[in-house]
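Here it is, the structure in full.
Only one protein chain is missing from this complex, and each of the others stays in its spot.
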Amino acid sequence: MQVFHDAATQVQCPSIMDWKQSGRPVVGYTCSYTPGEIFHAADILPVRLRGIETDGMEVGDTYFGPFICSFPKCILQLAGKGKFSFLDGAIITPGCDGMRRLDECWRKAGEDFKGIVPDYFYYFDVPHKSEDHGMSWYLDEIKALIEGVERHFQVNITMDKISAAICEFNKGRRLLGEIEDLRAKDDVVVSGTDVFAATVAGTVMPREEYTEALTVWVAELKKRTTSLSRGKKRVLLIGSVSDEIDLFQLIEDTGKAIIVGENLCFGIRYEGCEIPETGDPLAALASHYLGSSACPRMFGKYKERLQLLKERITKSKAEGVIMQNIRFCDLHGAENALFERDLEAMGIPCLRVEREYGPHIDAGRMKLRIAAFLERI
Amino acid sequence: MTIVAGCDVGSLTSKAVIFQNNRIIGSSIIKSKPRPGDSAEAAFAEALAAAGVAAEQVEYCIGTGYGREKIAFVNEVVSEITCHGKGARWMLPTAETVIDIGGQDCKTMKIDKNGNVGKFAANDKCASGTGRFLEVMAKVLNIGIHELGGLSQKARNPVTLASTCTVWAQADIIKFINSGVPLEDIGAGINAAMAARVAILVNAVKPEGDIFMTGGVAKNIGVVELWKNSSANASSGPGKPIPKSPGRWGPR
Partner (left out) sequence: MRPEIREYRYDWLMGSTLKAAAAVPSGSKKETEQTYRYIPNYQKVAKTFYSAGEPGVLALKLLATYFENILTAHDQGKPIAATTFCNSPVLLYAMDVVPATFEILTALGGVLWKRGMFDYMDFCCEIGMTETSCSSQRGAMGAVLSGLFESIDFVVCDTPGVCDTNANAFAFVSEYLNKPFFQLNYPSSIGDDRSQNYHVDDYKAMIRFIETQTGKKLDYARLAESLTEVDRQDALIADLEDMLLLKPMPLPPLFSLALYCGRFCFSGHPEYTRLLESLVRSARQRVADGVPGLKSGKENLRVFMSYIDHYTVDMNFYNYLEERGIALTGSILTRNFRDNNKYTADMPGSSYSIDLSSPEAMLNTVAQMNARLPMVRSIRGPYDRPGMWLEESLALAKITQADCVIYNGTPGCRNTWGMVKPFARDMERYGFPTHIMYDDAFDDRVESWSNTRERLDEFFHIRGLL
């Protein structure tokens, strides 16, 4: 379990540094649209870029304007401080307006802070729709990305290797699915914090190492008998991107709640979904990474997301939903209002709270609102 | 007869109240000390003295406020939001909506007949929409904060100012003063800006029934009247403005 916490709480965690020391490349990526399998197939470690461990904002604020979500700012801050010096490449996707501007802000910061832009810096253009020509475009982008990676890193990424990578990734996904089943029981033996740490760890750890550690951990979880959920409220956490174990701890450290599920970008909704292992692997990747995307940046799909949320609430037996959005995240901020409207109408209590991400997190204010909500449900 | 108490440790003031037989028999408000535990002890001691009872006689004590986790002598900690709901219903048995505008935040909530909080909303931006906004503006106008409310009634042409940011609003006020705009018009503009921000939060919980208003800003008649006029649901108006009184109401 410690390996998960290390990976989830340290930008330069041991797993990444060990990989780096073995002489193999590491490529970072933003958002959830970059198929990690492509890099795994090339013996490159794909690492999802996070904003944890940020302790200032002078670099982030120099290039980004003031009215921007702090998540991309934190990533830029870390880059400016050299915390991503282990990267050999970075893939920037237009997840949202704030995240897509990381492309030019990072490059421009690189003019002032020498050496902070990885050698391979690639803009991966992801559409906001997955039907027809949107999916075709995305498939072409995947192919172009593969060609670009092959050319730059002098590797050969075959379809067989990608298929093998999908199989390897799926092992972890299945194990995460088993954990979700454990969390759905009346007596929950694992905290939301620990599960999230394990989920986030999967976005930065070498896959074989991850699968092995997860296998051991799931076996141990299945043997547990001590309930962590008795006398506590079961809550679901949703909203803006979060890679923060702190946020989970803030809720669970009240001693009055256990997070039995989440619907977050770093979480199970992407990390826990299996991809078909037969058929055209590129089509399978495209169908999963774009087609299954449950982010509000895929506009016009609210009803589908609401349905997904209802299913999660039902499965996890959540008694309430905590909906957070990072300040200036209009997508989740507005959608949370619609979720609140619809879920409250179904008798599911909701707490909507706007917050900061990163070094300015206002824990005191958050605690008050969470406490009041838990007292309500 | 059972004696119960409540202690609210805030960042600016700490309060305590002693109850017996569903009546307040002692209370206190003090300026908060650096350590929450010390504030709680001092406020509690003062309230006990006012009530003429000893600490050992108190059977149950609730702690609330930002420093609630640090109060050694309480039996239970409860959030201020929940306490507000209970307190409001106790003071105004017909209250269904509560608005609390304190020095640092602004909260609105719907309560049921037992004072349990349902939907609530709180300001998620900085100082604007809180008492701090009015404090800063009053200081710029060189008047006491208690004088701000009455200016609305004398104004003929209230100004519009940048109300999203307290700092920029301050710049606006200075400009108005330098331009010779009457004090009443500036004050009315400040109250109007505050009322508009409060209205957003209040309307977000869809207020119903009687509305109970608490917190220091409730004493600003300008803000209260303007907000009432802007809210289609403002019924019998705010309850008597009271300083925030802490704790669970009623005997356990």
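We just call them A and B in the order they show up, numbering each chain from 1.
Rule of thumb we're sticking to: a residue touches a chain if its C-beta (ideal position, glycine included) is under 8 Å from a C-beta of that chain, and two chains touch if they have at least 3 such contacts.
The structure presented is a predicted model; accordingly, all values stated were derived computationally and were not measured.
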- Note on the structure: The one residue from A:48, A:207, A:269 or A:327 touching the chain left out of view is A:327
- Message: Touching the hidden chain in the complete assembly: which of A:31, A:105 or A:368 does that?
- Response: A:105
- Message: Using the document's definition of touch, tell me which of B:50, B:177, B:196 or B:221 contacts the absent chain.
- Response: B:196
- Query: Touching the missing chain, which residues of chain A?
  - Reply: 62-69, 72, 94, 96-98, 100-101, 103-105, 107-108, 123, 125, 127-129, 131-134, 137, 140, 296-297, 299-300, 302-303, 325, 327-331, 333-338, 340-341, 352, 354
- Provide the residue numbers of chain B that touch the chain removed from this figure. 125, 160-165, 168, 171-172, 175, 193, 196, 199-200, 203-204, 229-230, 232
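We take it that only the chains that are shown with their structure count from here on.
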- In the complex, the residues of chain B that touch chain A are 66, 78-82, 105, 116-122, 124
- Contact footprint of chain B on chain A as seen in their complex: 327, 344, 352-355, 364-365, 368-369, 371-372, 375-376
